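The complex appears here minus one protein chain, its other protein chains still in place.
Take a look at chain A:
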Amino acid sequence: MTPLLSVRNVSKFYGSRIGCSDVSFDLWPGEVMGIVGESGSGKTTLLNSLAGQLTPDRGEVLFDTRADGMKDTVTMSEPERRMLGRTDWAFVHQHAHEGLRMNVSAGGNVGERLMAVGARNYGTIREEALDWLGRVEISGDRIDDRPSAFSGGMRQRLQIARNLVTGPRLVFMDEPTGGLDVSVQARLLDLLRGLVREMGLSAIIVTHDLAVVRLLADRLMVMKDGHVVEAGLTDQVLDDPQHGYTQLLVSSVLQV
């Protein structure tokens, strides 16, 4: 079996400052990888470098493409990378409005990726959009409403539907539950866990919320100051942290 994504020594610098340094890991099909760390530890820089939104200064990001097998996404041509971005990849932003078209109806938002890959039948697109709204628990009669009329939790779920409609194989998530209240968070996590398992998705989730990774992630990387300080199975890392920073992180979680 080959890994879906193979990251080799990825580094990104902002001038003389380190964004992230020498990160390597393999992500296997169906696996969910969590990346945790404090603000400014390079989590988002790493995620953007992997998803092609930033160009890393060093290293390779090999993705198992459907056509040509393992291919370095850093050096592939821009049309190819953008094509991946709307077919095999999905990117869920922390703020839903960054990932949605706020002046386009919910149905149009979900349908955009379908139309981008060539769907030209209104009835089919609409059916698919309705189906996906149902799967993310948005009622069908909201299909013609704009996301600006949606609550934060609904927007986030709409963003997820919009991303998953083309059946991607790899999902990048940047703090998918950030800024939502805990009950909405719980529902969203439940939904995400269901979708990930049901579709056999691989995902990379960046978050500072340990509860999120405990629920969703199979494996965990802990970052500090641009470096990966600890990596392993989620339960192992959280229950028996070895590195000083991880110990601090785990013990900082407030108990109710």
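Quick note on the criterion: a residue touches a chain if its C-beta (ideal position, glycine included) is under 8 Å from a C-beta of that chain, and two chains touch if they have at least 3 such contacts; residues count from 1.
To be clear about the criterion, contacts and distances are computed from a predicted model.
Visitor: Report the protein name recorded by UniProt for the chain absent from the figure; options are "Thiazole synthase", "Amino acid ABC transporter permease", "Alpha-D-ribose 1-methylphosphonate 5-phosphate C-P lyase" or "Spermidine/putrescine import ATP-binding protein PotA".
Guide: In UniProt, the chain excluded from the picture bears the name "Alpha-D-ribose 1-methylphosphonate 5-phosphate C-P lyase".
Visitor: Who touches the missing chain here, A:31, A:64 or A:112?
Guide: Of these options, the touching residue for the absent chain is A:112.
Visitor: Can you work out which residue in A:126, A:187, A:214 or A:243 touches the chain that's missing from view?
Guide: Residue touching the chain left out of view: A:126.
Visitor: Among A:78, A:141 or A:198, choose the residue that contacts the chain missing from this document, as touch is defined above.
Guide: Selected residue, touching the omitted chain: A:78.
Visitor: State which residues belonging to chain A touch the missing partner chain.
Guide: 78-79, 82, 86, 101, 103-105, 107-108, 111-113, 115-117, 120-123, 125-126, 143-144
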